[in-house]
Structures are given as structure tokens and as C-alpha cells.
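What you see is the complex with one protein chain gone and the rest in place.
A and B are the chain letters, set down in written order, and residue numbers restart from 1 in every chain.
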Amino acid sequence: MSMVEINGQQIEIDEDGFIVDPAVWNEGLVSYFAKQEEVPELTEDHWKVINYLRQYFKQFGIAPMIRKLCKDTGFTLKEIYELFPSGPAKGACKLAGLPKPTGCV
Amino acid sequence: MKPPMHVAKENEVASIGLPRVPKQDEQTAVLKKLDDLRSSMRSLMVMLENCTKCGNCAKQCHSYLGTEDYHNFPAARADLMRRIYKRYFTWTGRTFGRFFGADDFDADTLSKWLTYFYQCNECRRCAKFCPFGIDTAEVTIAARHILSEIGIMPKFMQGIAVNMNKTGNNMGIPQPAIVDCAEFMEDEMREETGLDIKIPIDKPNSDILYIPSSADFFTNVDTMIGAAKLFHYLGVNWTIPSTVLEAANFGLLFNLNVMREHNQRLKAAATAVGAKLVIQGECGHGWRAAKAYTDGCSAPVSFEIVHILDYCDQHLGKLPLKKLPLRATLHDPCNYARAGEIVEQPRRIMRACVENFVEMTPNRDENFCCGGGSGILMDEMMEIRMKLGKKKAEQVIALGKLDYLAMPCSICKAQIPVVMKYYGVDDLMMGGVMDLVGKAMILGEA
Partner (left out) sequence: MLYFVGQIFPYIAAAVFLVGMIWRVWTWLNVPVPFGLTLSPAPRTLTGKAAAFGRELALFRSLWSGDRGLWLAAWLMHVSLFMVIGGHIVGISTLGNEFTAIGLTSEQSQRVSGIMAVASGLLLFFTLTVLLYRRTAIPEVKRLSDPADYFDLMLILAVVVSGLHMRLTSIEVDIAAVRAYMGGILSFQPVPIPNEWIFISHFFLVNLLLLYFPFSKLVHLAGSMVNQAMLIASPPVYPSSMKVDSSRVQSNVQIWRGGSQQ
């Protein structure tokens, strides 16, 4: 774990670069994580996925099923990989400030 | 030597009740644990005392073949523990030391253990070929158990332990999310078939308790859907417990006490709904834990334990299956083929579900591991994971153009797609065997 400074704010991130406390996430941090995940430019599509993930996480405390994410945002899995090169479970969750999905994934 | 994975921090291991032993007490603590294990686990003692070092296992181990790292050669891997064992627990080792292959515990011992016992997939292929029946997985299980008991484990394992404590499943899916996922899958099936196919969660008074893999509630949706369709067609009274949404038992992969607790959770869940039959979903080591370890953890149990593929195979004749136009092959999960007697069932199911079923070589109980087995799925070990998966990739590539690669185990499902992509194959569908059943089954108007 280590601390990084983003927009003047001290943020604790884990070994995989995920935010440790999802509660401290705010929209201002996203561009930092986008750079880490090799997302060159944040578009409306990115935000659509990020906002969906945030909203689901707030309600259920976990990332949604991948297929549900696709269905509810209207993107195919391939499109999500285009938006977030390391995929929905890793890249998208990191930008949205969700904990890293663990287990057999 | 720096282990190739993130190691859980002191506060993290303490949070799961396995506090880190201070550096200066490590040797005493490890030897004490080793002494406990050797006097309570016959396999460990006999296997540490009977290797003749013939080297036959080198060519049988995908880990050694893939990494070409000496310590990944099964006999050499076991020797990391054997040398310590001989030094402190045998007369010849204490007296003659290196002459009999005994070594002192030193500053590097535990980092070597952590590094190499987490490059063993516990696939048991070496046991199959060892003339003395030495099963390196037993040594690996013991080494990981000892390490975790003194608070040394990969962050990955610790994270899963936290989730298991909190929710009873590896992914940490809470009950409301489980219900939400089930409803989503019910909607999917309704759209596809027009039928009201249920995925009942925590339904009291159920005859059958189905234990999926929690990954079926995240990535491997079709596996869950296949099982739900099967139960629906057979008209059985079944449910999924939200307390054990997990066939996997990662305790087996890092700490045997955690393994016992999870196994007892399974018994409690089955007892709570009065299930007579527990069906385990597509999870390799979880099947081994349920089949072979329930006896030692939770006996006596009043229910039967079967695997979903065995159950499906028993009813195969009655299912309305239409063969899918696919050229498909099966990767035998190690724990099915070498520890769980699930060998012919998936083959019969696949032959009923696809037009062209082909075998990879070697197969069945001589199959090579996917390289992710025993929970080596850490992202930071990706490079090593790809080496561990090399044999598997070669086996699949040798078959030429395929449409579907079946791998009825969540660890395989997480590992193999990455491996295949790494070795240049990405025009291939991959998933479980129950996925095929779900797709080949004709229900309703569809």
C-alpha cells in the first residue's frame, strides 16, 4: 500500500493501484486512474460505465455481474474492453474506485 | 529472495486471525507447526521420508516444463521442506547433515517456500507418475498451511479469506447482490425461453442444495444458467444458500483450519434447509474439498454430495438436447480427473451437446493443469502464470481450429482464456460444460 497525491489530496492505493477506501473516491480522481490504466481520454461512454458501477456499488456493495453491466449500459463486452483495456473487472472498477474483484476472476 | 507475489501485511493477516510471528521466532514456530503436521498427517511424513530422488517427476510437471526453474521440479520443490524436515526430525539428518540431504533453517528458507510452494498448482500429476506414490500436493498443502499459520501468505489469499469471513464466498458478494444477480439471470432466461425459470436463493425446505462457484455470479453466468435450466426441466425442489455461494474452498489452498470452517459452513447450510442432496457446481478443488475432506472436517453428514456434472449425466437421457454445431474439446480440471472421479461424465454430456467432440492429448487423469490451479490467479504473477499455462496452450493449439474449449472449473475459466490469448489463440469460445447444456437444451418455444 502507498499514498499518492492526486489534486492535492492524499489517497491510499493498494499494490494493484486500486483505491483502498472506496468512500474517498471522487470524480476528480478518475483522470489519475485513467492514466494508470492507459485510457487516453475520458469520454462520455467511460463516464456512463463509471457512473453505473458507482451506483451499483453504492446499492449492493459489490461490482455488478459483467453481463448485467453490459446489458444495462448498452455496451458489448468488446466495447468495454475498448474503453478499458484491462477489462471491466480490473480497469473499469479501478477508475470507478471499486475494490478489485478477487476470487476466481 | 523476493517472492513473486504481493505478501499480505501484518495488519491484514492479523485481521483474519493469523497474526504474523515475529522474525526472531519464525524458526521455532515453523518447526513446531511442522512437528504438529508430521504427527497428524501420515501422507506428509511418508512422502518426506521416501523420495529416492530418481527425477522421474521432472518431465511430468507443467510447472517445471513451463518455467524451467529447478525448484519447480516436484522432487526439488518438496526438497525445500524435506531438507529442513531431515535436519530437525531425523536422526541421520541431525547427525550427518548434508550427507543425507539435510539443511539448516536459514534466512532464505521461508521466502523460498513462499515463492515455490505458490508455483505448485497442487494438480497431483506427479503423484500419478511417481513410482512411490509421492504426492507433492500434500507437501505443498502442508507448507502453505505452516506459512499461513505464522502469518505469511499472498495478499490474494488473505483478500479471499476476508471475503469468505464476511460473506461465505470468495468474491465477497453480499446477500442482496446475490438476489439481484439471480433475478438478472432469471430475466435473461425469460427473454431467451419465455419461461419462468427460477434461481431460488435461501428457499427453506429444499431437497437439493446447489453450491455454485461465486464466479458464476460475476463472470461465468452461463454456467449458472445451465444448471438452473437443468433443475427447472427436472422439476426438482432446489435452492442456493447465500451463506455458501461458493463451491470453492480456498482454505485448502492456504490454511487447513480455514478449509475446515468453510466445510462446516456447507454442512450448516445443508442442514438449515433440510437438503438431502448437496450438488457442487463447476469448481475443481472445491469438489475435492467437498468429496474427500468433508469426512475429516464435518462428519457425520446426513446428506449426499454429488457433482453437478455427475448429476446431469445421471439424467442425460431425459434431457431435450439438440447438438450444437461446434467442434469442442474438454480440459479435465485436475481435481476432477485425479481427485474427484469426474472423468467420463463431462465427456458423455459434451458428446450429447456438440456435434464434434475431440480429445486433447494427454487427457483424463494424465491431463496437464491449466496453470492457475490451487488459486494462483494473482495479477502480479501473470508472467509465471503464462509459463505454468504453456503446456495447456500447446495441447489446445495441437488440436487445430476449435469452436469451444470446455473447462468446468472456475479457476480454469479465469486462467485459460488469458493463457490462450497470450499464446495467440483468441478466436475460440471458452466456458463450462453446464454452459453447453444450457445452450443445447430446448425449453419452451425457443
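Just so we're on the same page, a residue touches a chain if its C-beta (ideal position, glycine included) is under 8 Å from a C-beta of that chain, and two chains touch if they have at least 3 such contacts.
Remember, predicted model here, so these are calculated numbers, not experimental data.
*Asks:* With touch as defined up top, name the shown chains that contact the chain not shown.
*Replies:* B
*Asks:* Please identify which residue in B:V7, B:A76, B:C120 or B:M189 touches the non-displayed chain.
*Replies:* Missing-chain contact among the listed residues: B:A76.
*Asks:* Of B:Q27, B:Q60 or B:T109, which one is in contact with the hidden chain?
*Replies:* Considering the complete complex, B:Q60 is the one touching the chain left out.
*Asks:* Of the residues B:V301, B:L428 or B:L443, I need the one that contacts the missing chain.
*Replies:* The one listed residue touching the chain not shown is B:V301.
*Asks:* Hey, which of B:H6, B:R144, B:R260 or B:H331 is the one touching the hidden chain?
*Replies:* B:R260
*Asks:* Touching the hidden chain in the full complex, which residues of chain B are there? Just list them.
*Replies:* Residues 32-33, 36-43, 45-47, 49-56, 58-60, 70, 73, 75-76, 79, 91-92, 96, 98-101, 124, 127-135, 138, 149, 256-257, 260, 291-297, 299-305, 337-341, 343, 365-366 of chain B touch the chain that is not shown.
In the analysis below, only the chains that are shown with their structure count from here on.
*Asks:* Where on chain B is chain A touching in the complex?
*Replies:* 6, 9, 155-156, 159-160, 163, 169-174, 176-177, 180-181, 184, 188, 213-215, 217-219, 221, 248, 283, 377, 379-380, 410-411, 413-414
*Asks:* State the interface residues of chain A toward chain B in the complex, per the touch definition above.
*Replies:* Touching chain B: residues 1, 15-16, 59-63, 65-68, 71, 89-90, 99, 101-105 of chain A.
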